[in-house]
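For this view, one protein chain was removed and the others were kept in their places.
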Amino acid sequence: MYCNQPPEKPGNKKELLEKITNMARANSLWVTAYGTGCGSIELRPLGTSRFDMERFGIAMRPTPRQADVLIISGYLATKTLKRVIRVYEQIQDPKYIIALGSCTINGGMYFDSYNTLNVLDKYLPVDVYVMGCMPRPEAIIDGFSLLMQKIKDGRAHGWKHYKENLDYYRENQKKIITDWDLPDYNW
Amino acid sequence: MIDKVKNGFEIRFPLYKLVREQHNYLHVKVDMVSAMDAIVMAKTSLGHNVLQLISTVDRIEDGVFQITWILENYGACTVLLISADFPRENCLVPSLSQIWPAASAFEREIFEMYGISFPGNPREGEDFLLESWKDTPPMRRDFETEEYAMRVFGERQPREHIDPRQYVGDIVGEWNTPMGRKRKEEK
Amino acid sequence: MFANFSSIALTILGALTWGLLLGGISRSVTARIHGRMGPRVTQNFIDLWKLFRKTSSIHHGGMFWMAPMFRITGAICVLIMVPLVVGQNITYNMSFAGDVFLLIYIMFFGCLGMALGAGNSGHPYAVIAVSRGLAQMSSYELSFSIAVVAIAVGLHTFKIEGIVAAQQAGITSWNIFRFPFASAGALLAFLPMQMAYPFGIVLAPQEIPIGPPTEYSSRMLSFMFSGRALFGVAKLILFVSLLFGGASSWLGLFVKTFLLYMYPVVVSSVFPRFRTEQSIRFLWFIPTTLALVDLVRVML
Amino acid sequence: MGVNPATDPKKTTHLFFGPQHPGVTGNMSVEMWFDGDQITKAITHVGYLHRGFEKLMEKRLWIQNFPLVCRICVPEPDINEECYAMAIEELTGIEVPERAKWIRTLVLELARLAVNLMAFGGQGGTLGLGTAAMWGITFRDFVLDLFEELTGARIYHIYIQPGGVRRDLPQGFGGRVEKVLEKIEKRLPELDRLVLNNAIFKLRTQNVGVVKPEWIEEYGLVGPVARGSGSVRDVRKDAPYEIYSKLEFDVVTESGNDIFARVMVRRREMDLSISLIRQILSKMPQGPVATKLPNLTEWRVPAGEVYSRVESSRGEYGYYVVSDGSLKPRRVHVRGPSYVHAVPLLERMLVGANIADVSNIMVSLTTCPPEIER
Partner (left out) sequence: MKFTDVISPFLAWSRAAKKVDTIPYPNQQNPGADRYRGFHINDTSKCIGCGRCETICENKAIDMVKVEGVDPAKGDSGLRPVVDYGRCCWCALCIDVCSTGSLAFTNSYSWVTENPDTCRYTPGVDQKPWDNQEKGFRQNNDVLGWAGSPREQMEIETPEKRIENFDEVVKGYTIDQAMEEAARCIQCGLCISACPAHMHIPDYLKAIAEGRFVDAVKLFYDNNPLPEMCGKVCTRQCETVCAMGYQGESIAIRWLKRFACEQFESLADVLALDAQPGEPNGKKVAVVGAGPSGLSAAYYLSRKGYEVHVYDRLEKGGGVSWYAIPEYRLPADGISKQMEVFEQAGVIFNYGKDVTKELLTDLENRFDAVYLAVGLQKPSDARIEGEDISEVKPAFDFLMNAPDKGQKLTGKKVIVIGGGNVAMDAARTCVRLGADVVLSYRRRIEDMPADDEEIHEAMEETIDFRPKTIPIRIERTESGIRYLYHEAKMVDNPKGGRPLPKPKDDVEHAVDADILFSAIGQTSDIEFIPESMQKGMKLKWGRIIVNESQYTGYKNFFAGGDITPGEGDAITAIADGLRAVQGIIDRLR
């Protein structure tokens, strides 16, 4: 039913309304509470009193259905990738991915590991990369600022790209996840 | 304290090999047939009744897996390591999961990582760290992790790399000497 | 009739704004005890707008869609049946139409509809949360009902208008002083009603993320949030009317509802959650007993 | 064919708890079957963070493994460095200068303090007491500031190395440590009042998540989990490393067996750490902080096998290091305390528990998935 239909192509919205909406989107980024890697240790100071990301309207949501942002906090093991794809596809549009750390860019420390993937954007569309291992909370805030800027400018189109190039992403994903047992579309 | 343990081994397993000895630390090596007896003896009569770790070393050049059981005596705070070599082909090692419930997890991991089977472990074969792994068990020495990673995961950009030693040699003409050309070919 | 409709619309809109604003303020206040700066006060509006304008939204059939509607309907019914400000007829809306039992029924109906819808999402966490929530609701509704009955019997009127009118003789005539035990019971029941800790077993992110709304997203969630805001304000107004003498002016209304809203916030920030059976045991014994004391007193 | 009553689909609900779940400590999951509210069977699933550390270590030089090992345990990286460095020192016979030993102990205790603060606050957080989690993690951040100043990084310090530490203490560091300790000491009572003197917190933790004393030896439990059940085992006391034999302290132990006892152990460990840090700062000797190492890229560690142990905030932490005399280790096996805590023990403890207590129990064991999976 809802999870077996091909995704609908995003249409154009009215300019002004879209602008206001983008402002709202930028100032209300809800993050899926999924610590995929070691970077999530720096999300705790970020979420708590010391750096307090709620100042920017960023909040943790326990369920992907209600979130806008997925933070890939560092390396992804192949076993996690499967869950992350599931989580990402459960997030409702528009949705964004922030990737933390070297591991997401080119493998980082684990470039030669048999169980972690090296180039994240082959499998999921990434909007913002934050350099560091681990990035400090301040750097993550800067990452969010860049994402906000992108949303306000209407450039944060990773999710559209994912839908339009679903076949490409699926092919790459299935190359790694040999026992693919997810539905073909699950949003 | 450790002397008592050592005496125990001298009496029961006169052929044991002493690897390392300290005031609260003893590492002995026995043959594969008496390994189980040694562990049971350590647990029942030598006071080393806590299993800390089961570890494996792939000694591929000797064609054996060296299994090491690390047992502790909580009262005296001494460590006893018992090692034994098992042939690498169709490796079967007796399971301790009936004696220590914690052993089951260690044995599941070793089965996954080395392909060593522990007959008697009821949960053997359940996915532990890996998911649907089809290649050589990854911790074996003959599994090349970097090659695997590059083949399966790839990298962002190919490495553009110049070895300074070769480069300097080439530009100054290190190999242009009468005998040098031959040497370079050898290299 | 037209004036009535527009005043109803204004009431709903105002209640929504006030509810969201209260939510924002409570987030800021909670942030203070955490030792942090906290979000903007308007954050809830931004969130709501964003959710409303998300481009995709999954649903799990008609019941699923109905759930927030049930709640919004319940909230609106309560809002229009309770007089907002005493003496200003325009705020009376339809208060002539109901008595407190109808109100209690409508409140229960809203939650029940919510439970039905959320249960229909098929997510095990939502199902667990619904079962927890209904179990808890049955216990706090009991104490709340007994308290209301005690007050109503004591004041010899079941009309909310009458209850409000009976409290207009100065601060000592407020029901909270006239029926202290029933009020205490009702106020304790107010905590689970607002899903405040230690009774927040329904929305327990660390246990059953995040309970009934697990599967709700985008527009559905924005309805859910507005429903919650409306319902929150409705409950506040109901409690103000029942226990705190209603509001004799707009300022009084805002102050009273604000203070009442802060009460669960204060408790919530310093207590962890009960387990389900602990919560129910607590609600069955303490508030119910308290309310019963007053009921018995009134009856005798 | 008989149906296992624990997983009978007619009687039980099948539920996955994690890995995308705010109540799980890190990236792991528990598969559960429960009957009503009671869990009848639980299976821990790990491997979401498996990076193949042990394989990678075999492919890297001895010194190159230091950036790797610290990533095995994210909240408390220093114990890994310490344990690995101790193993190498044992194999090579490299002497550690006296001052370096003191600095190492200082670092280890600061890290223990930091991780206990987080775990203490986190225990409240998992029950919905967000304030406690906020405070605990904020206090931890004060300690991280010290680490940043000392080692140059907040999380992965890569500070301890064979034969000493990488840098001397900065000027006036001791004073700043003292300042932070005072700040934390001043605010800890607030946290105590919020968490330990909280009726509902007690209700939720007392007599919940019981670890029976006889399980300690059966499963090989260590650290606060064992000490909360009356054990007095602490590697710092039993097999002192670095300069623990020169410090005065008593092993913290509680006999409640339940979550509250473990929380109390952690709380008292914080006091212990603070007192140890004060002792270290007052007695810190002068001198060099590192022994010169040979050319790092040509460094061969003599062949041998050694099992080294340190006491982490979660209990005994062991490294089984095998060298074949080459440039790279032959085998490094990391034995993290979470291994038995999160897999066999958790599976056992969850049976009969209430679904509401799953993350409560998990956090009280402070399971750290990266050290299980490596």
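The chains carry the letters A, B, C and D, assigned in the order they are written, with residues numbered from 1 in each.
Methods note: contacts are C-beta pairs under 8 Å (C-beta built on N, C-alpha and C of every residue); 3 or more make two chains touch, one makes a residue touch a chain.
Given the structure is predicted, the values throughout are model-derived calculations rather than measurements.
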Which displayed chains the unshown chain touches: A, B, C, D
Touching residue (missing chain; options D:Arg167, D:Lys212, D:Lys246 or D:Lys283): D:Arg167
Touching residues (missing chain, whole complex) on chain C: 29, 32-37, 266, 269-271
Chain D residues touching the omitted chain (full complex): 60-61, 63-68, 131, 135, 138, 145, 148-153, 156, 158, 161, 166-168, 170, 190, 193-194, 197-199, 202-203, 288-290, 292-298
Interface residues of chain B (partner: the chain not displayed): 156-157, 159-169, 171-174, 176-180, 183
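Assume only the chains that are shown with their structure count from here on.
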Inter-chain centre distance, chain B versus chain C - centres from mean C-alpha coordinates, in Å: 62
Mean-CA-position distance for chain D and chain A (Å): 30
Two or more partner chains touched - positions in chain B: 129-131, 138, 143, 145-146
Chain A, residues touching no fewer than two other chains: 33, 48-50, 62, 79, 112-116
Residue ranges of chain A in contact with chain D within the complex: 32-38, 40-42, 44-45, 48-50, 60, 62, 64, 75, 77, 79-80, 83, 87, 109-110, 112-116, 133-134, 136
Chain A-facing residues of chain B, complex: 129-132, 134-135, 138, 143, 145-146, 148-150, 152-157
Touching residues on chain C, where the partner in the complex is chain A: 27, 31, 34-40, 43, 46-47, 49-50, 53-60, 205, 209-210, 213-218, 221
